[in-house]
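Left out: one protein chain. Kept in place: all the others.
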Amino acid sequence: MALGVGLIGSGYMGKCHAMAWTSVATVFGHVERPRLMTLADATEELATRQASTLGFAHGTGNWRDLLQDPTIDVISIAAPNPYHAEMAIAALEAGKHVWCEKPMATSLEDARRMQHAAARSDRVAILGYNYIQNPMIRLASQLIAQGRIGVVNHIRLEMDEDFMADPDQVFSWKSEKAFGYGALDDFAVHPLSLLLVLHGKIIAVVADMTKPYQARPVKVGEMRDVETHDIAQALFRTADASGVLMVNRSAWGRKGRIALQIFGSKGAILFDQERMNELQLYTSEDPAPLQGFRTLLAAPAHPPYRDFIPAPGHGLGFNELKVAECNELLKAINGDSDAHVINFELGLQIEQVVHAMAQSAQTRSWVEI
Amino acid sequence: MALGVGLIGSGYMGKCHAMAWTSVATVFGHVERPRLMTLADATEELATRQASTLGFAHGTGNWRDLLQDPTIDVISIAAPNPYHAEMAIAALEAGKHVWCEKPMATSLEDARRMQHAAARSDRVAILGYNYIQNPMIRLASQLIAQGRIGVVNHIRLEMDEDFMADPDQVFSWKSEKAFGYGALDDFAVHPLSLLLVLHGKIIAVVADMTKPYQARPVKVGEMRDVETHDIAQALFRTADASGVLMVNRSAWGRKGRIALQIFGSKGAILFDQERMNELQLYTSEDPAPLQGFRTLLAAPAHPPYRDFIPAPGHGLGFNELKVAECNELLKAINGDSDAHVINFELGLQIEQVVHAMAQSAQTRSWVEI
Amino acid sequence: MALGVGLIGSGYMGKCHAMAWTSVATVFGHVERPRLMTLADATEELATRQASTLGFAHGTGNWRDLLQDPTIDVISIAAPNPYHAEMAIAALEAGKHVWCEKPMATSLEDARRMQHAAARSDRVAILGYNYIQNPMIRLASQLIAQGRIGVVNHIRLEMDEDFMADPDQVFSWKSEKAFGYGALDDFAVHPLSLLLVLHGKIIAVVADMTKPYQARPVKVGEMRDVETHDIAQALFRTADASGVLMVNRSAWGRKGRIALQIFGSKGAILFDQERMNELQLYTSEDPAPLQGFRTLLAAPAHPPYRDFIPAPGHGLGFNELKVAECNELLKAINGDSDAHVINFELGLQIEQVVHAMAQSAQTRSWVEI
Partner (left out) sequence: MALGVGLIGSGYMGKCHAMAWTSVATVFGHVERPRLMTLADATEELATRQASTLGFAHGTGNWRDLLQDPTIDVISIAAPNPYHAEMAIAALEAGKHVWCEKPMATSLEDARRMQHAAARSDRVAILGYNYIQNPMIRLASQLIAQGRIGVVNHIRLEMDEDFMADPDQVFSWKSEKAFGYGALDDFAVHPLSLLLVLHGKIIAVVADMTKPYQARPVKVGEMRDVETHDIAQALFRTADASGVLMVNRSAWGRKGRIALQIFGSKGAILFDQERMNELQLYTSEDPAPLQGFRTLLAAPAHPPYRDFIPAPGHGLGFNELKVAECNELLKAINGDSDAHVINFELGLQIEQVVHAMAQSAQTRSWVEI
């Protein structure tokens, strides 16, 4: 019988999950069409309205209703970050598969509890790190695994947007300590998820975090101190390589930049999410006067592009990465151990790096992981 | 009651229509979720299988079954080009709305008959020119209408792919005269659809068409003469501007290029579909030492981007243009006269230009339209 | 004994010649340092001042003084276009080598007379088509000759700047018919010089020319009709290929664009003079999933880059192309038949194409060459 789906939250990422659940069978073809059962949101009225809009059969103002519903097999969690741990653990304990948005949790302790809940359960529990689904990232991963750029020895990771760049923007929860460190948990987790699938684990970091603006306006003539850091950067080491991580959510002009530079003993790979259908490859195996970065355009030869479009260079979008992620989740639920996902165990590794960086920024020293 | 949908054809574009019909309500929110009723394909067996995969309730081996079905309000036509005219006319005469893939027809006469059928009917009949739905194209259109680049005086249009670039590729219907001119009907219609919404009508052309390869292999040791032209180009005039149209489906390295250069008395606009989330704008109103092409990234400020993603610069994909097109079709069906579509009347104008170009290439002379 | 140099004209290109004569021995090393003897300009006062500034021993207000001067072996002609023919022919008849700026002349008849004068003489006579000296153009030429992109079957050439783009710019000689056709002789000759060294001769053309602005201001409240065409384009054929030439000197945002797209049966080459240190190569010989345009950066492996800089990717400038051209002129004077220059014979071919295009634009018909 087809999988029954519950969704908690119907904002930005909630809608993105809904679109993925709606499209996944049509795109990938081999799966039974999921049944979109119940959408939970803050109030029953809102939930019912959004259920209708997003194609779910029912709405509820109480997310716990999903736990006991036998028609629901998997729960998408797209609620605010502080609720992730409670919801994910409850869902797993109720025997549901879990697809939880990133970041995993707002404390390392919560992330650990989530991982333990997943480990105890026989259900699938994954995180919404959809950038790893990009055909260009998968191609990069394959090229690195094949040794095309040799032994990787240096890595640079950047993630930048500008939604906090305006100093006149009013104070919001984004600047409250209770909701996290700032750019570190908001952004760093994404390039770290890419690093994990492309290269491996970070073993030591030294980090710094800064505030571009010390205070933001609350109302006319009144300012409130900013508690989070919109800019963060770290030096890091992996077993084989050195690297730098840079994240900035007040970087004017950057909108969805996630830039990777990966250097090895035989070549290099470049990527920028703002041009997500392109990958740049340099290989020293080309004849010397003809060596140059070549721009590869996403094409049917690069899975899972072909499932979306049979012609090369036509362009996937951000939302389609989520559809691909949904398909990998379905694979995992169907027992495919090669499903390309960040499960709670890998997700915990990402959280550990983020918290080590925050600790380093505070102690002004290198931290081993 | 929600709209009932029939689909003819389940190949590349058939699947693309299916994805659009599946997603449109979730993405745009304001419309009733269409009912995906019947999919028609070459055989009942194929149609039934594809109906299941693509989310339609039924499959049929006879497309005429859709005509009399009262549960079907609109028919998507994604069958091979030679069938477009017969199907579209029959559907309109049966009182169905029609969403027909491009090109309109394989002869100008057929295109005229389709337009007449649409004019006689009170149904909506549009063509699948989805590139006009790109938020960046809509932005370009708005900027031009606002006079941001002044009076347009010169235009260059290019569309290039490389699926016919390999001389060793075996002879296929793409090289048979019966299926059209070659690059002209296959490609030129797309940039011409963009020209129509961005600028206006072509009034005179002089064209040339060439074959990169005179013959292609049929089997080992046997070649067959190529009858179509994979390369075509034309000079043209509009009321205000001169221009050039260049299309090439044997252009090694080009995968989904549709490049526009539009020059006016106060600035210029550049676009390339291979980077479909970017638009370049140059305005002479910037201070002189700071004038330069600025790269605008698709963002919520550029409709209909916001319906897909609330954050800027995250990237739409080709398939999502089809979802936007579907939404405009629904608007048109709901009587919105501002729906952003290429209806059969505008589509006929595009066909007239294509045939005038083919005529010019044959007579080696300018042709007025 | 070292070569003695005379220079006529000390404007934009006159200074550029002076810089080249000054630097060529230091850069290339193998040549004797030329003696910069006499600079001729409109008046003796101006010539004397400019001679001092540009490093010439003497100045004269009469360019014919250079003809009889036995210390002068070669004459650089950087005077206004209408004087080229008279000066070049006189110089050749006086036994001087000639380095004449482009375009060759303002009429085809004059260009023919220049070519005849060169043919009658045993002196070297070349034209200032310095873009062919770019290491990236030479590399392109070599790659094409080696068959790297197979048989060339389609070519697109663009040259665009915006110095005539402002409609409020006052009427100047650039808009007077007496000084030429407009964009055709001003610009088209450059991409045509590149076509000549990269591919071969044009055998047929059909062209169009337009005026972005019908009149320009002379003084407040007074307009004068523009007589030249700032925009021109042509379809053309060579023995093997079809092509398009587009030139526009009122193209807002373009500053020094000379863009080439060359497609062959095995690959493609792209170039843009605004990024003159880059060449893009696509070869279908790369493994299929790794095919893409690779950006080659100018490097010591690409002559004559190494003579300027021993490290790759550091960037040559426009002026240095002139130094390279000067070196090729010296090679030609020293009897090297492989000197990479556009001599008067090749230059005449370029002029013939330009005039055929102008004729085609007037007769509205194809013209064979």
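Points worth noting:
As written, the chains take the letters A, B and C, and residue 1 is the first residue of each chain.
FYI, contacts are C-beta pairs under 8 Å (C-beta built on N, C-alpha and C of every residue); 3 or more make two chains touch, one makes a residue touch a chain.
Keep in mind that what you see is a predicted model, and the values were worked out from it rather than measured.
Of the options A:40, A:75, A:125 or A:149, the residue whose C-beta touches the omitted chain is A:149. Checked against the hidden chain, the listed residues C:120, C:177, C:255 or C:364 yield one contact partner: C:255. Check A:33, A:64, A:174 or A:266 against the missing chain and you find that the one touching it is A:266. Listed residues A:43, A:172, A:242 or A:362: the one in touch with the omitted chain is A:242.
Where chain C meets the missing chain, the touching residues are 12, 15-16, 18-19, 22-23, 25-27, 29, 33, 53-55, 161, 163, 254-257, 273-277, 297, 299, 308-320. Residues of chain A in contact with the chain left out of this view: 149-150, 153-154, 156, 158, 165-167, 206-208, 210, 212-213, 231, 233-235, 237, 241-242, 244, 246, 248, 250-254, 263-268, 282, 284, 291-293, 364-366. Panel shows chain B; residues 139, 281, 286, 288-297, 299, 301-302 of it touch the chain omitted from the view.
Going forward, only the chains that are shown with their structure count from here on.
Over half of the residue numbers found at the chain A and chain C interface occur in both copies, marking it as a same-residue contact.
Using the mean of the Cα atoms as each chain's centre, the chain most removed from chain C is A. One finds 34 Å separating the Cα centroids of chain A and chain B. Note: centroid distance chain A to chain C, computed from Cα atoms, is 53 Å. Under the contact definition stated at the top, the residues of chain B that touch 2 or more other chains are 254.
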